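Have a look at the structure below, then the notes.
Of the protein chains in this complex, one is absent; all others appear in place.
Should a chain be cited, it is by its letter among A, B and C, assigned in written order, with residues numbered from 1 in that chain.
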Amino acid sequence: MMKIIAKERLPEVLQLLAKDYNVLVPAKFEGVSRFTPYSADVELALEENVLMPPKDIFFPQTEKMYKFKAKDKSLEIEELPVEKEEQLIFGIRSCDLKSLECLDQVFLTKGYVDHFYKDKRDRTALIALSCLQPQEACFCGSMGVDPQNGVGADIQAYDLKDKIGFKAISAKGQEILEKISGLLAEEEVTIPTFGEFNLKADIEGVPEKLQGMFDHPLWADICRKCLNCGACTYVCPTCHCFDIDSEVRGEDGVKIRCWDTCMFGEYTQMAGGHNPRPTKKERVRNRFMHKLRYFPERYKMLLCTGCGRCVVKCPVNLDITAIIKKIKEAE
Amino acid sequence: MSVKETSSNWEPKILVFACNWCTYAGADLAGLSRLQYPPNIRILRVPCSGRVNPQFVLRAFQRGVDGVLVAGCHPGDCHYVTGNYFTRRRFLLMQRLLEYVGLDPERFQARWISGSEGPKFQEVVTKLTEDIKALGPNRKLRDAQ
Amino acid sequence: MKEITLQMQELARELLQKGEVNVVLGWEKGTFWYLSPPAFVDKPEDVERLVYDDYCHHNLSKYLMDYRYQEGKVAVFLKGCDSRAFNILLEDNQLEREKYVLIGIPCPGMKDQEKAKEFGVNGDIPLAKKCQECKYPNPLVYDYFLGDKKAADEAAATKEAKAKEYSDVEQMEKMTSDEKYDFWSSQYERCIRCYACRNVCPACNCRECIFDQSRTGWIGKANNASENQFFALTRAMHVAGRCIECGECERACPMHIPIMLLNKKLIKDINELFGEYDAGVKVDGVLPLGHFDKNDPEEFM
Partner (left out) sequence: MAVTVEQVKEINPLVPIKAKVIKIVQETPDVKTFHITTIDDKKPFDPLPGQLGMLSLPAIGEAMFSVTNKGENHIEMAIKSVGQLTEALHEIEEGQEVGIRGPYGNGFPLDYFKGKDILFIGGGIGLAPVRSLIMECVRNRENYGKLSVVYGARSKADLCFKEDLFENWPKVPNMDLYVTIDREEEGWDGHVGFVPAYVEELAFQPQVTVLCGPPVMIKFTLPALQKMGFADQDIITTLEMRMKCGIGKCGRCNIGSCYVCLDGPVFTMEQLKELPPEY
């Protein structure tokens, strides 16, 4: 038995939740879909995953860290007030839940907790939504993700074609479910079967094999078409590199952190001029090594969830599944 | 430059890129001749109007300027012979581009003002200030801070 | 196009076998049927990867900058717009003509990838907008020409005679200034500043872009509509008179920002103000903003 609601009545659920939470839902505007604050006139985009991953809810592209005032010899540093609003994401997919597992590892472990990330993570509830069928660039199945059952959500919602079913996972989820239970009916349901993946990647043994492939000629070959733009890293749900910069107007300033990308030459450029990753070969190698070898070595998980965003958005089709294949085939 | 204004006491900020050889001298002459012009004008001296990059103009609007004037020698009078001919092409184009992205066209102007044209300098900046006062504060292209 | 694909492979094999070039730049099939990304072939036995089909959008000339300081020659396939890009790179003194073996191929126009994805493999897929508007489908500079030159010339002649298409720009011009501003702000609000537009652009060939020089402070790392528009307008002015209308910026943009709508505005105004001009058609050292006419329109008196 599962709590269900007809798909066209979903806005009623969101409306109700919006009383207690800042509800974020997948919506599309001018060809770009992303999680958007819910309001009655937002058109839900539930057919496929959003283009812009949910990472920016926890780790915004630009985030103010603290304010300062520098005048002559004096300096004042002032922390910014923390937002208190509880938020709720509706419609996060299994692959993106997996990405939050990766980001949790980065921002919450290894001796230091990133306060900015943790704050937002703590006050955000997650309602996952199962996928009905794979999009053409999806390959989450190859990355150990179950597209119909996410890990780490408070509630798992199931796309039942004309209905949505809800199953509480955590205590917080149970609480949320109770709030909306008045709108839901109870029904025996079968979860629709998930189709075949169009794209696959055989990751078995790749992290280990890459240990011996730092100097492999493969990198010089695959890097050639790369433009060294940041599209892949910015649409990636797991890429988390950032830069710290200041915005100064006169005596006042704000320290911000913002997304950065290992694809840009300036990323590792040192003050004296030395750059350990001077050309696109080193940068492309670092990106794929990080996803497929370094991150697994450090955190025991891949830094790729198979969401397929980079496959779709790379202007030159530098396809990570094709690269995994090349790594597998390399001598 | 931080510009904080309330609607009641708002006065426009206008940035004039003045070529060292003509317009700057023209502004100087206006001053020496005690020709009054609005205090809203900030003059930034440049070696030649051709030195003014498109990004100078954009940055000014970002930081809260309400109007920009690029001014240099009359065509044919450039100290560097041809600099202002390039200026003319560049800003004819940029003026249209700024209008195209929604900036009120009055807010970005270019003028030829020679070293002997003190009265013209006074007249141009007075008119510009009046036009921009009528338009009100510029909010377009501004950065948030 | 199958015919040309075979000729491409044949010529590439020959050039590589004879050792005339070290590498051949062309296109190959990508992850999906509507993608034909750049291919770099350096062995004669690999030439069969090369294809020429409806999706060879990528402007290969920009990649030649990666070979500037390498020994040996490079062969590259050029469509009309790619050849204009090559000319712009010559014009900007970025490339030495002798180092590159240019293989011209006529272009029937490339198909819209977004529409292809939407309509499916059996759908009636229209040409990309930039290809519908293209006036120079044939390469303007080449060492070899593949395909039927006569037929290609005839096809090109009708395209060249067509008036330039500016209806989208004109429509935009008719809006009120607030409408225009709202339109562009909402477009650039979603820019993520991945710089794909810049990196793919053959006219963006500065040794070091000002947007990479963080210490000069021209642009902050913060992402907001103001900084993003600062980037967009600076770049638009910078490529004004050198944009060869290959439309790669817009195709590469992951956020669907209509970048060509800015570039075309500048092209339209350049034509109106300074006379007929198509960038990259001739290499004569006369670029609209690197040049002047004493009788240019005078609006600044």
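Methods note: a residue touches a chain if its C-beta (ideal position, glycine included) is under 8 Å from a C-beta of that chain, and two chains touch if they have at least 3 such contacts.
Everything numeric here is computed off the predicted structure, so don't read it as measured data.
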Answer for the absent chain's shown contacts is A
Contacting the left-out chain: of A:1, A:40, A:75 or A:171, that is A:75
In the whole complex, of A:248, A:301 or A:322, the residue touching the missing chain would be A:248
Of A:257, A:280 or A:309, the residue touching the omitted chain is A:257
Sole touch to the unshown chain from A:18, A:44, A:65 or A:151: residue A:65
Note that chain A touches the chain not displayed via residues 65-66, 68, 70, 73-77, 79, 106-107, 110-116, 214, 240-244, 246, 248, 253, 255, 257, 260, 262, 267-272, 274, 276-277, 282, 286, 289-290, 293-295, 297-298
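What we mean here is this: only the chains that are shown with their structure count from here on.
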Max Cα-centre separation from chain B goes to chain A
Between the Cα centroids of chain A and chain B the separation in whole angstrom comes to 46
When centres are defined as mean Cα positions, the distance from chain A to chain C in whole Å is 32
So chain A residues touching two or more other chains come to 247
Residues of chain B that touch at least two other chains are none
Seen from chain C, its contact residues with chain A in the complex are 30-32, 35, 37-40, 58, 63, 66, 117, 186-187, 190, 192-196, 198-200, 212, 214, 220-224, 248, 251-252, 254-256
In the complex, chain C touches chain B at residues 172-173, 177-185, 210, 218, 224, 226-227, 229-230, 233-234, 236-238, 240, 262, 265-266, 269-270, 273-274, 288-294, 296-301
Residue set of chain A touching chain C in the complex reads 29-32, 51, 61-62, 136-137, 199, 221, 224-225, 227-231, 233-235, 243, 245, 247, 256, 258-261, 264-266, 311, 313, 315-319, 321-322
